[in-house]
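Here the complex is missing a single protein chain, while all its other protein chains stay put.
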Amino acid sequence: MLTTILRRIGLSLLILFLVSVLVFLSTEVLPGDALDVFLTADDLVTMEPEQIEALRRDFGLDKPAIWRFFQWLSGAVVGDFGVTFIDETPVSEVIWEPLLNSLLLGLVITIIAVPVALAIGSTTGYYRGRKPDAVVSSLAIIGYSIPDFVIGTLLIIFFAVWIPLFPALILVFADASVWELLKVSIMPAVTVIIGHVAHLSRLLRAGFIEAMNCEFIERARLSGVPEKRIVFRHALPAAVIPSLNSVALFIAGLLNGLIVIEKVFGYPGLGLQLIEAVDKREVHVVQAITFLGAVLVIGMNLLADLSIIILDPRVRSHKNE
Amino acid sequence: MSKKSIISVLTHSPGTTIGVALVAIHLLSALLGPLFIPYGPTELAGPSLLAPGSSGHALGTDVIGRDYLTRLVIGGRTSIFVAMLGALSAVVIGGLIGVSAAYIGGFYDDAIMRIVDTKLSIPGVLFVALCVVGFGRSIPVLTIVIAVNYMPGALRIIRSQALTQVPLDYVKSARLRGESKLAVIIRELCPNVLEVVVVEFALRTSSAILAVSALSFLGLGISPPTPDWGLMVYEGIRQIYIAPWLVLLPAFFISTLVIGLNFATDGLANALGLDAARGLY
Partner (left out) sequence: MGWPMPWALTPPGAFTERFMSLLNLKKLTVGYVNPSGELIPAVNDVSFHLKKGETLGIVGESGCGKSTLARAILGYCRPGSLIMGGEVLFDGEDILQMSLSQLRDLRGQRIAMVPQNPLSSLTYHMKVGPQVDEILRIHRGMDSKAARIHTLELFAGTNLPDPEQIYDRYPHEISGGQRQRVVIAGALACQPVLMVLDEPTTALDTTTEIQVLKLVKDLRKENDMALIYITHDLTLTDYMCENVLVMLDGKVVEQGRVANIFKHPQTDYTKMLIAAIPRVDSKSGADAFLPAAGVPQPLLEVDRLKFRYGQRRSLATIFKPQEEPPAVNNVSFDLEHGETIGLVGESGSGKSTIANIICGLLTPTTGSIIFDSQPINTPAEKRSLDLRRRIQIIFQDPLSSLNPRHRIETVLTRPLKIFFGFKGQAARDRAVELLEAMELLPEHLSRFPRQLSGGQQQRVAIACAFAAKPDLILCDEVTSALDVSVQAHVLELLKVIQEKTGVACVFISHDLGVVKQVANKVIVLQKGVVAEAGPTEDVFAKPTHNYTRLLLAAALRENHDPIHDYLDSSV
């Protein structure tokens, strides 16, 4: 088993490396370099070529690509992502607080969403085909079909415009305290939860149904084992393994949701930061955020796979892959 | 598949029928809409912020004075086109590569799967952000970006299905007949992954529509003045207090299309015996 675990970790590191290559390459394939992307047409007119060249040397953009890649990568693994173009602030400073804020929001969402989706998923899976399942499943489909930003905007209309309960726009800054952040995170959290819980509960439902259809469930029934024990002791552990993959998928999807929702509500997180950076063409910031996002996704997938390796007895005693 | 079985699949359950109907309405309006609209989509047709129900403008006008009904009917065309074409390319190209990876195996398969894993580690919106920063926001670029975004996911799922077929005896027989690798992939394997491909296409299209509207909303997708529902929601937010319909109407249109698509896909997958609840990202 140790070899399998090590192999899996090695694979994650390989993927991370490839992601960083991809992220770095995305700016290399363009004609010109990161600085050219950043400079607007105006700048090109007003600045002297020597000034532009000097800036280029400043940022180290005249060095060969491979050198720059490894320099970037070695910085990235310790959190140093270079500096912004506009005022040479270290990127890590720029993204630190928004990162924490997004993590907070994400944590709030996950803590609420996963248990709720688990409960809904297993209950609808157990009562599959009957009325409650049909109704809840339809609601779930509607839930994840409506775009996040629509739900967010609708919530704003209902709870900020018509019933002035919450502020429509969050005017909190990135360095606000945890308490303030929590207060303003309610609406964004609810928005994301509605759509993503709906989807996750469908995935978990499918996993649960698969578990309940196993032959050993029939044998347990035929041996007189009570239903409750069958569900909790026999079926649920069998449903955990496909569920772990679903949860990893859910967290990856959260990243997408957060970006949109932070823009809708103005929550001072990494997603908002990303959009601003794209707007201002701060390539280093975009690279850094993308890299971190990938780290999170790769990490989640790794955790899920490792849990499966450790928990599934069939994988555990497999000598060769 | 015979006509009768297609119809029975499409009317599999009340949910499916409603879904199919919604999709059909949207597709028809996207295709034939331009023939029936009263004004041009960017034409300044009347006073600004007229409420729906006003004369001459059944669904009102927006902030600049463009007829909203026209914009709404046209607004879906671009996203639907980009989403469908992107999803189709993703599924067809991804599917072919996936089946070939399943059959050929070895280093080729390993390499492809590493690339797939790499792309899947980057959340979709981030990936598009990178591409938009680099390549701009034109329609061809958007379509290609959508295709590339969904290709790895589709590839992985179609490859899984192909893997169940590769060890079967009819594939061995084809090998023994001396069929070339390409012949085996296209003649033997592809027909047996078709069901998965169709469901994947439907799923990716609905994800793509959501993605395109979200992108337009964020300012990374379709650029004004082309009308697009996501963009229209964004533009309408500033007038939320006085003209909520500017946000509600396009939101309704996007939602009904995706809801219809998802209900139809769910029914389709159930009828085919497949599990529709898979990752949408």
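Annotations for the structure displayed:
Letters A and B name the chains as they come in the text, with residue numbers starting at 1 for each one.
Operating definition for what follows: a residue touches a chain if its C-beta (ideal position, glycine included) is under 8 Å from a C-beta of that chain, and two chains touch if they have at least 3 such contacts.
The structure presented is a predicted model; accordingly, all values stated were derived computationally and were not measured.
Among the chains on display, the ones the left-out chain touches in the entire complex are A, B. Looking at A:68, A:205 or A:234, the residue that reaches the missing chain in the full complex is A:234.
Checked against the full complex, the one of B:13, B:42 or B:192 touching the unshown chain is B:192.
Within chain B, the residues in touch with the undisplayed chain are 168-170, 172-173, 175-179, 188, 191-192, 194.
Within the entire complex, the positions of chain A that touch the omitted partner chain are 3, 214-216, 218-226, 229, 233-234, 237-238, 311-314, 317, 320-321.
Simple rule for what comes next: only the chains that are shown with their structure count from here on.
One finds 21 Å separating the Cα centroids of chain A and chain B.
Put simply, chain A touches chain B in their complex at residues 11, 14-16, 18-19, 22-23, 26-27, 29-30, 37, 134, 138, 141-142, 144-150, 153-154, 156-157, 161, 168, 199, 202-203, 205-206, 249, 252-253, 255-256, 259-260, 263, 274-275, 278-279, 281, 283, 286, 289-290, 293-294, 297-298, 301.
Chain contact summary for the complex, chain B toward chain A: residues 15, 114-115, 117-127, 129-135, 206, 210, 213-214, 217-220, 230, 233, 237, 240-241, 244, 247-248, 251, 254-255, 258-259, 261-263, 266, 275, 277-281.
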